[in-house]
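A single protein chain has been omitted; all remaining protein chains appear in their positions.
When the chains are written out, they are named A, B and C in that same order, and each has its own residue count from 1.
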Amino acid sequence: MQVTVLLFASYADTLGTSSIPLELSSGATAGDALDQVRSLAADALPSKPLLAVNERYARPEHVLAAGDEVAIIPPVAGG
Amino acid sequence: MQVTVLLFASYADTLGTSSIPLELSSGATAGDALDQVRSLAADALPSKPLLAVNERYARPEHVLAAGDEVAIIPPVAGG
Amino acid sequence: MRTALVDRPIDVTALANEVASASNGASVLFIGTVRNVNDGRAVTGMEYTAYRGMAERELAAIAREASEEFGGSDVVVEHRLGALELGDASVVIATAHPHRGAAYAASRYVIEQLKRRVPIWKREHYVDGTREWVDPTRQANHAEQAEVSK
Partner (left out) sequence: MRTALVDRPIDVTALANEVASASNGASVLFIGTVRNVNDGRAVTGMEYTAYRGMAERELAAIAREASEEFGGSDVVVEHRLGALELGDASVVIATAHPHRGAAYAASRYVIEQLKRRVPIWKREHYVDGTREWVDPTRQANHAEQAEVSK
């Protein structure tokens, strides 16, 4: 199944892109998506960043569905 | 000696005036000034209101000097 | 730092600008307005009066205390006197500081002390045409009695 991983701010700079399409096997989790993206970045991303699935915060164990939007969230700095 | 007693808000309404000149003997206190004004008002003023002398809060024992401005302060309601 | 009793509408934006600066990351504005209901009675307007000299002195002292106690916060306060209509601002407190904790704390300090110490009084005008001086000490009793009678 295919999901989209979104990157922001410093993480987008690190990867040189703000969006990565990923092909994952059925039953894959948000953490699996993170691991794949980290391997693309030679582990330049932290190992336990905040994650969101479809615009809601989610745990790494969250099981993904085809078409999900997974976001890797750098430390937020609003205000 | 002469002092001036100032009245405000409900106390001014009760006494029908906002300023009363008082003749007091030397050594008289803010509390003495209050007692005189209360007797004018048939004790319609409370017995222990806040007092000020020359624009600063003062205790009833505060000894007055000629020309002092004594204020009897109703419960404040600013804001 | 500036405090004043004023006899005209308070310009909230002007006060916000007055405390704003490139070194202050946080501003807090408190705006007190005339409510249409107080202590359970329908209000149509309000009249504020003060022991002017003493009120100015106390208000200035409170602003100084707030600034000293909370990291040198900038503090500007205006309190309006005279006849006010529903929704009019009776008091505006503007505080600012590099960090928000101090700006909030200074704001809160000023309004609590103002309500305790500054010799200002207000007379409410009610829908039935009557007017009454507000006595916060008596209102507290009413509220307590209402609590008890529930």
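We adopt the following convention: a contact is a pair of C-beta atoms (placed from the backbone, for glycine too) under 8 Å apart; a residue touches a chain by one contact, two chains touch by 3 or more.
From a predicted model like this one, the values you see are computed outputs, not experimental measurements.
Within the whole complex, touches from the chain that is not shown fall on A, C.
Mapped onto chain A, the interface with the missing chain covers residues 6, 8-10, 13, 52, 55-57, 71, 73-79.
Counting the whole complex, the residues of chain C in touch with the unshown chain are 12-13, 16, 20-38, 86-87, 98, 100, 104, 107-108, 111.
One rule holds in what follows: only the chains that are shown with their structure count from here on.
Between the Cα centres of chain A and chain C there is a gap of 49 Å. Chain A and chain B have Cα centroids separated by 73 Å.
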